[in-house]
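Every protein chain except one is present and positioned as in the full complex.
A, B and C are the chain letters, set down in written order, and residue numbers restart from 1 in every chain.
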Amino acid sequence: MTGSFRTVGVVAKAGSADAIDTAHELTGWLHRRGIRVAVEPEVASGLQGAECIAFEHSSTYDLVVVLGGDGTLLSVARTVPSGIPILGVNLGTLGFLTEVGRSELYPSLVEILAGRFSLEKRTLLDVELRRASGGSESYRTLNDAVIGKSALSRIIQLTLRVDDRLVTSYRSDGLIISTPTGSTAYNLSAGGPIVNPLLPVMVLTPICPHTFSLRPIVVPDESVVEVILETEQEEVYVTLDGQEGARLEFRDSVRVTRARDQAHLVKVSGRTFYHSLRHKLHWG
Amino acid sequence: MTGSFRTVGVVAKAGSADAIDTAHELTGWLHRRGIRVAVEPEVASGLQGAECIAFEHSSTYDLVVVLGGDGTLLSVARTVPSGIPILGVNLGTLGFLTEVGRSELYPSLVEILAGRFSLEKRTLLDVELRRASGGSESYRTLNDAVIGKSALSRIIQLTLRVDDRLVTSYRSDGLIISTPTGSTAYNLSAGGPIVNPLLPVMVLTPICPHTFSLRPIVVPDESVVEVILETEQEEVYVTLDGQEGARLEFRDSVRVTRARDQAHLVKVSGRTFYHSLRHKLHWG
Amino acid sequence: MTGSFRTVGVVAKAGSADAIDTAHELTGWLHRRGIRVAVEPEVASGLQGAECIAFEHSSTYDLVVVLGGDGTLLSVARTVPSGIPILGVNLGTLGFLTEVGRSELYPSLVEILAGRFSLEKRTLLDVELRRASGGSESYRTLNDAVIGKSALSRIIQLTLRVDDRLVTSYRSDGLIISTPTGSTAYNLSAGGPIVNPLLPVMVLTPICPHTFSLRPIVVPDESVVEVILETEQEEVYVTLDGQEGARLEFRDSVRVTRARDQAHLVKVSGRTFYHSLRHKLHWG
Partner (left out) sequence: MTGSFRTVGVVAKAGSADAIDTAHELTGWLHRRGIRVAVEPEVASGLQGAECIAFEHSSTYDLVVVLGGDGTLLSVARTVPSGIPILGVNLGTLGFLTEVGRSELYPSLVEILAGRFSLEKRTLLDVELRRASGGSESYRTLNDAVIGKSALSRIIQLTLRVDDRLVTSYRSDGLIISTPTGSTAYNLSAGGPIVNPLLPVMVLTPICPHTFSLRPIVVPDESVVEVILETEQEEVYVTLDGQEGARLEFRDSVRVTRARDQAHLVKVSGRTFYHSLRHKLHWG
């Protein structure tokens, strides 16, 4: 029954004693079912007698269970190879990405090991930072790529191009390039729309723009979105899912396209997107 | 060369002397090329000697030229049979739907008659008003269906369902269900996002909601969107493109789905969506 | 001790059996303390044996107790003579205007009759509708005066002048002229700011404007605000507190100024404005 689940990765939220305890317990549960478990050092160090293999972001697993919140899931989804089913388990308040709560962990796993689950494929973005000075760096993101100024910087000027066409050159605090998945994260705080996670789109949402008619724009996810920093001598960064980042220099370009890979989120609860919205956003 | 354009409909903005004069001139231009012209009575009455046939919304034409603004084009696009190419000619300020300005009319027609043009297919919505008392009425819309209260009414309660799932029941002034085409119309004034006109989506934008976390939602255009009026004794209407409408009664339901037909807009200018945005919204 | 409270008006929310029952009970409570009670016919008809005088909006009272919600309080505050202390008792969910809940009614009255309360003076607005055809009509409002189009009307053009200076002439669904008290009502849904109720200001908030840089404006309450309807043949109304209204005709002008009178709300709870915000708006 669990034949197709030979090796399961278990990732606990960094620094969370609760998550690490849960990981220990889960490791035992999986071992008792003859499943190999891969864990990170922080979890491994507390396991007495249990033999785990080392979790590596470049390896492939039959399933990765993420114990923590949306943040931990984002960091896993950005980095594991495409096609690995990821189950998010929320140990705090309900998230948009984490599928089940703590009390649902083992009942859900029973279902999953029995093959009774589906996969929801979420768009990932490839982000290429092309240096004006030559060279480039590559990143991946599940929620969003944000070009933003530092707190001490003045307003910045960005040029936005889509499919090699000028959209606008404008002054603001920055720009959010969001997947549908990320639409309920930073995009929503900045005034962007909520987007059904399965739609083939990206959302371009300016942060505190000086041009008041500049509004969030929904574009096809086949688009090539390019943002060029036109301001000198200010501290500006591109950040990925709010977790990684790199400093931009004058005339550097950030090119964002849909990744060939997708994140595969395990669905087992039957909860719909609209159900999550209603609960997370207190729509009564 | 113009063999495929035997009959052209010419529709002038109602009550506009300028549009009617232009229609007269255009009729002559088309007649000189051996093309039959269909016009409405307001245009026909001023044509001396020229023989036109009567324009009927249910007939089919090889091309319909709309002389006026976005409003006139909306009324034509909602009503003519699917598949008729529509060319919008703006006699005032540049619109989002009208493709060319007055000075471009004849050069554009030369291109079109020579077959050098493309068609942009825009989503239309079918709107079914299901009466709580039984029976139903059907409408079509290119920009939007708006459920809104009258000025003298108090706030209204609407239940929003997508694909038979409850999204929320909320108090507000109303709801806009917009196509991508309509995203730059009323939707934009109410805080909704701009949407690339070719995306397979609808936008659901609440008007002045009391629930502050209730934000515009972008959903697949395959969705069945249903709005039910939960308030008694207030004056509430559903309007289509701001041009037609019907009064809603307590517990009436408005169901919105993508129409099988699409509006076929003639593209001849090479202007992109982003170009129109930049100019219409003064993005500098 | 209750010497200064000889006659108390008791107003119950129209059509609410709960409010009427509470009014009956309250009438008895006041009678037992030797206080005369004035009630409206709907309350009087159910009082057996108790002799009440008829509540009249033009009469003066030592106190008016409003049993219902913010809506009932608004209708009383707009109409009773200036200077009458008004106590709002909320029978449903906490309001911004109603000071106490049902369970606090009698403890609060004991405090009030003993003179242990304060009065919070809220700005009222005088609204003069000057007809283009001659003549004028006068209204008063506690929350807001709203110039708005009906659901079936297209967008309207309004000219806004402050102190005889042109501010702008713009297209929209309408304009809200709000007191600080009204800032948490319709103004908030339309995107206006929250305003401390004791500030000497008015807020001018456009409803769904087409000009995207047109934002809510906070002006001195000494200002003369004038709004002129520039659109013909559309159905447009001015409404007061969402409760009364009049239809506007082409070129009619609505002039709004601070009233000489103020509404006197009884404060007995010690709750501050910020406390109400936190609870009503779920600021956690």
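FYI, contacts are C-beta pairs under 8 Å (C-beta built on N, C-alpha and C of every residue); 3 or more make two chains touch, one makes a residue touch a chain.
From a predicted model like this one, the values you see are computed outputs, not experimental measurements.
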| item | value |
| --- | --- |
| Among shown chains, those touching the left-out chain | A, B, C |
| Residue among A:105, A:207, A:228 or A:266 that touches the chain left out of view | A:207 |
| Listed residues C:53, C:84, C:194 or C:224, member touching the removed chain | C:194 |
| Hidden-chain contact residue, picked from the options C:7, C:59, C:82 or C:211 | C:211 |
| Touching residues on subunit C - with respect to the absent chain | 162, 165-170, 180, 183, 188, 191-196, 198-201, 203, 211, 213-220, 272, 274-275, 277-278, 281-284 |
| Missing-partner contacts on subunit A, residue numbers | 146, 148-152, 154-155, 172-174, 186, 188-191, 207-210, 212, 235-237, 239, 242, 245, 281 |
| Missing-partner contacts on subunit B, residue numbers | 212-213, 215, 282 |
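One rule holds in what follows: only the chains that are shown with their structure count from here on.
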| item | value |
| --- | --- |
| Interface residue overlap between copies subunit B and subunit C, same or different (over half shared) | same |
| Averaged-CA centre spacing for the pair subunit C and subunit A, given as whole angstrom | 48 |
| Whole-Å gap between the CA centroids of subunit A and subunit B | 38 |
| Residues of subunit C whose C-beta touches two or more other chains | 212 |
